[in-house]
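Missing here is one protein chain; the remaining ones are kept as they sit in the complex.
Residue numbering begins at 1 within each chain, and the chains themselves are lettered A and B in the order written.
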Amino acid sequence: MTLALATPLRLPARRLASFGWATTIAGVICLLVALTALLAPWIAPHDPTAVDPLNAYAPFSAAHPLGTDDLGRDLLSRLIAGSRTSLAGPLVVIVLSGATGTAIAVAAAWIGGWFDAAVSRVLDILFAFPGLVLAITVTAVFGAGFLAPVVALSLAYVPIIARVMRAAALRERSLPYVEALRVQGFSGWHICRRHLLPNLAPLLVVQAAISFGYAMIDLASISFLGLGLQPPAADWGLMIANGQPSILAGFPQQSIAAAVAVVITVVAFTVVAERMASR
Amino acid sequence: MSALLEFDRLRVEIPTPVGPRPLLRSVSLSVAAGEAVGLVGESGSGKSMTARSVLGMLPGGSVATGAVRFRGVDIGGLDPAGLRRLRSRDVAMVFQDPRASVNPVRTVGDFLTEVLRERGMSRAAAREKAGGILADIGVDRLAHRLKQRPYELSGGMLQRVVIAAALAGEPALILADEPTTALDVTTQEEVVAILDEQRRQRGTALLFISHDLELATAVCDRIAVMYAGEIVEILPAARLHEDARHPYTKALLKARPGSVPPGERLQTVPGVPQSAIDAPAGCVFADRCPVVEPLCRDTIPVLTAGVACHLEVS
């Protein structure tokens, strides 16, 4: 589950973030991962879906730096190709949930009264509902693939973002400069769009960056359960799952490589996010 | 006159990324036993820092040179036990915001008797004494008050309790840092009246910090005017209006709305109040002084005969 999985990651990340060099390394890793995803088709040494049964379970070599999997596909290439969906998923989740959550939060804080009370109540209920379970249920109903889990997870993240942003929006709204703008005659829409939102943006970016790591783990878990992308797609969660039979056969490289990719990326993003948050 | 408290060219610096920078440049001032001295100046001039230096409460990492002497003993040379004794027996401090300086969950009675109990007084005797002081300063329903907690009291009542606590330890000196700034004027009058009356009766010396010249003049024997980490002028309170000589003191007096007939323009000083950190190399006031001369910009004037100004000492 989101919290159960992610909390233990958060603590060491917070400690690491207090060192400048850790943040620098984490930042460089984030950048490298993002570049890899962008340039995947051009930097992958082999076709990630090219099957070569005669070359299955090849050991590390110059041609296959990470070896090959049970079907003889190059693991490094699959890892590189997998970075695309593995990053795109959480990215869509934080964009969708960030936009929706912030819109709801600012509306609730600005309008106030019964509307705010109702929104807060609904958010509390959603918050109590485990996000991963929700995502799995939705996916089971609407079918596996890329979109269903991502949309479901976005929904699950809305209350998390909305809660933080609502508190911040309430604080911002009570500042005298907002009252001064109201006395100036500006509409609520103008004040929210031109003043509240830009002032809340830094906090939103931090929240999104923290959620990114959580979303990546949640999506990997969904893929691992077979509810996400389907083979032969290269996706880190899927690779971990599909590597299981190979582990029994004595070839754990695929699962390990994909798992390490997930962990490094999540830790790197979280360290950078914590660093931003502490400023 | 042997001074009870003496600042001797006190300078306080803090380390910054660009090297040490001063918070106080040079503070020289003495307070005799039983005397009340007002320390006035605008925000950031270093009034609070000066008062805190008496109790050894300077910001971490700061370096003090010069000396602060209490009864002739340099406070910088005191060990932690000596400093504690100084704080609990000899010098009491009253802060601007009483709510921030009182433990919110303890009763008024506990707060008042804390110092006395620490000195080994029995609970009953301590209560008796605390009650007596509260009665002295005009607090009614004593038994009830002693059981109340800070949030049940108004700001003015709480500040009286803080003053009572300061008096309870029978200190030789009270440091009052803007003790009435957070109060309404009517409450302010009562609180300073109490402070003034009680310290006179007990012969307690007072260092009274304020940004309000008239208020300080009313309760003090002498006034010290501070600007950018330096004392620029010291003079008897009664003669502040007539005898002010430093251009900054004069400017302060003329800037008050009551200083000119209604409707006339107030005399202003260009620029903004500075801290020691951004004060010029020579006279601290040189950047804003209306009568500045070249000498002022690079030579520091020494405080002589009550004023630190090149143009006054000739």
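Just a few scattered comments:
The rule is short, and it goes like this: a residue touches a chain if its C-beta (ideal position, glycine included) is under 8 Å from a C-beta of that chain, and two chains touch if they have at least 3 such contacts.
Following the convention adopted for this analysis, contacts and distances are computed from a predicted model.
The complex includes a chain that is not drawn, and of the options "Ring-1,2-phenylacetyl-CoA epoxidase subunit PaaA", "ABC transporter domain-containing protein", "RiPP maturation radical SAM protein 1" or "2-oxoacid:acceptor oxidoreductase subunit alpha" the UniProt name matching it is "ABC transporter domain-containing protein". Looking at the complete complex, one finds that the omitted chain is in touch with A, B. Of the candidate positions B:A81, B:A143 or B:V185, contact with the unshown chain belongs to B:V185. Only one of B:D8, B:E170 or B:D212 touches the chain withheld from this view, namely B:D212.
If you put the hidden chain back, the residue from A:A62, A:V141 or A:V183 that touches it is A:V183. For the chain left out of this panel, the touching residue among B:G34, B:G56 or B:P273 is B:P273. In the full complex, chain A touches the omitted chain through residues 175-177, 179-187, 190, 194-195, 198-199.
For chain B, the residues touching the absent chain in the complete assembly are 42-43, 138, 184-190, 192-194, 196-197, 211-212, 214-215, 217-219, 241, 251-252, 255-258, 260, 262-263, 265-269, 272-273.
What we mean here is this: only the chains that are shown with their structure count from here on.
Centre-to-centre spacing of chain A and chain B amounts to 56 Å, using the average Cα coordinate of each chain.
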